[in-house]
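One structure below.
With one protein chain held back, the other chains of the complex are shown just where they sit.
By written order: A and B. Residues from 1 in each chain.
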Amino acid sequence: MRHIAIILAALALIAVSSGALHAAPQRFDVPILDSPFIGPADAPVTIIEFIDYQ
Amino acid sequence: MLWAKSKATIVAALAVLMLAGCSAVNMASGDSGERGLSPLAPLGEVPIPKDNPMSEAKVELGRMLFFDRRLSGDGTMSCASCHMPEMAFTDSLPISLNYPTTRNWRNSPTLINIGYARTLFHDGRAVSLEEQALFPMMSAFEMNQNLDFMEEEIREVPQYVAAFKDAFGAGVTRYRIAQAIAAYERTIVSKNVPLDRYLAGDVSALSADAKAGMELFLGKAGCIRCHGGAYMSDGGYHANGVPENEMVTDDPRTAITVRFVAKVSGYEDYENLTEDPGRYLVTKRPRDWKAFRTPTLREVARTSPYMHNGVFATLEEVIEFYDGGAGEGNSERLAPLGLSADEKRSLMLFLTEALSGNEIEVKYPKIP
Partner (left out) sequence: MDEYPGKIRLVIKFYPYKYRDFAHIAAQAALSARSQGKFEQMHYKMLAESPKLDKASLMRYASEIGIDAKRVAADIEKMTDSATIERDKKLATDMDLFNTPALFVNGRRILGNVPYEYLKKAIVEELDALGKK
C-alpha cells in the first residue's frame, strides 16, 4: 500500500511540476513572404528579426 | 478545523524558532523591514488609500491609460510595454525595455499583487502606486514624456475627457491620470494559490515535495526571514551582494542611464559612477549601498529573470546563490545553507507549485 501511495504521489508530483515549470511558450505566426534571409531555407530554426539598421 | 490550527501552530512555532536564531542578523529597524518574522499567510483585501477610492469607471479609465502609448514621448511605449499582461506583467527580459535609442538599467518587476507592496521600485523611491505611475512617464530612458504636454494630449481626446468626468467628476490632470492607473493596478491580484489553500486547511493543496520545500523555506533555507508575511516580502532593503549585470556595467549606453539616475538623485560623484547603488540613491545612508527592495515571491515562477538586474535566469540559480551564502560582502552576513540536491529541488517545487495561481485574464481595452 505504501509503495503504491509513493508511486501515485510521484506521478502526481511530476504532473503538477511539469505544468508549473514548463508552460508552452507562446508562438507567433509571422508570415515570411519574400523577405530576404541568410542561411539555408530549410534550417530547423527560423529567426525572424525586425531590424532598424540605425 | 483542527488541521488548520495545527498548521498555523507549526508555522508560528517555526517562525519563533527562526526569530530566536536570528540574533546574528542585522536587526536594524526602519527600512530594514519588519523584524518580527511574519508567518506565511493568505493575502487580505487590497489596501485602498482614502484619497483614491475605487470605482468601476476609474478602473476602466486606468486600464485604457495603462495600455495607451500616447503617454510616451514618441508614442511607442505604454505602461504595458514593460509590464505585459501575458508575461506576468513584466517584459521577461533581464534588463527592462527602453525608450528608443536609450538603455534601461534594471529589471521590470511584476505588477501582480502590486497593490500590496509597501513601496515601489527596486530602490523604494515611491511610497504609493499613485506616486510611482508618473516616474516612468518622465524618465528619459523609459517613456520620455513631458507631463505638461501629456495632459494636453489626453485632454484632446473627447472620450478621455468624458471618462475623467465620469471617474473623477473633474478634468484631466497628471495626478488623476496616475490615480486612475493606480486604481487599475490594484485589480491585478493573484490570491488563492495552493499555499493559501494549504494554509486554510486543505492539506492536499501541496504535494509532499512542496511541503518539504515549505519546511525548508521556513527553516533551514531561512527564506522566511525576508520573504514572510502575506505578501512574502518584509518591505525592506537588503544588500545581498547580487552580482553585477554586464549589460549594465559594460554597455556605454547604459552608462549614460546610470549616471543620469545618480545625477537626478543628488549623488555627488555621479560622473564616476559605473554600478547600481540601489537604495543608497534614495536615502544616502551607507548601509543602503547596493541594498534593493525585497520582492514578493508570489507568482515567482512566472517572473523570471530574477533580481533587480535580472542576473539570474532561473530559480535554480537563485537557490544556488543563497545556498552559497549570497554574494561577497553582503550586509546580511548570510551564511551558506548546505542544502542537498534533493532539498534544493523541494524548495524549487514549493516556490513554483505553491505560489503560482491561475493565469490572470486581462481584458485589453479599446484605446480612444
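We take it that contacts are C-beta pairs under 8 Å (C-beta built on N, C-alpha and C of every residue); 3 or more make two chains touch, one makes a residue touch a chain.
This one's a predicted model, so the numbers in the text were calculated from it and none came from an experiment.
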Practice task
Looking beyond the chains shown, say which of B:Glu56, B:Asp74, B:Glu268 or B:Glu359 touches the absent one.
Solution key: B:Asp74
Fill in the blank from the handout: Contacts from subunit A to the absent chain lie at residues 25-54
Handout entry: Contact set of subunit B toward the excluded chain (per top definition)
Key = 69, 74, 76-77, 81, 91, 93-95, 97-98, 100, 103, 246-247, 313
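As a convention for this text, only the chains that are shown with their structure count from here on.
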Exercise for the section: Return the distance between the CA-based centres of subunit A and subunit B, expressed in whole Å. Expected result: 27
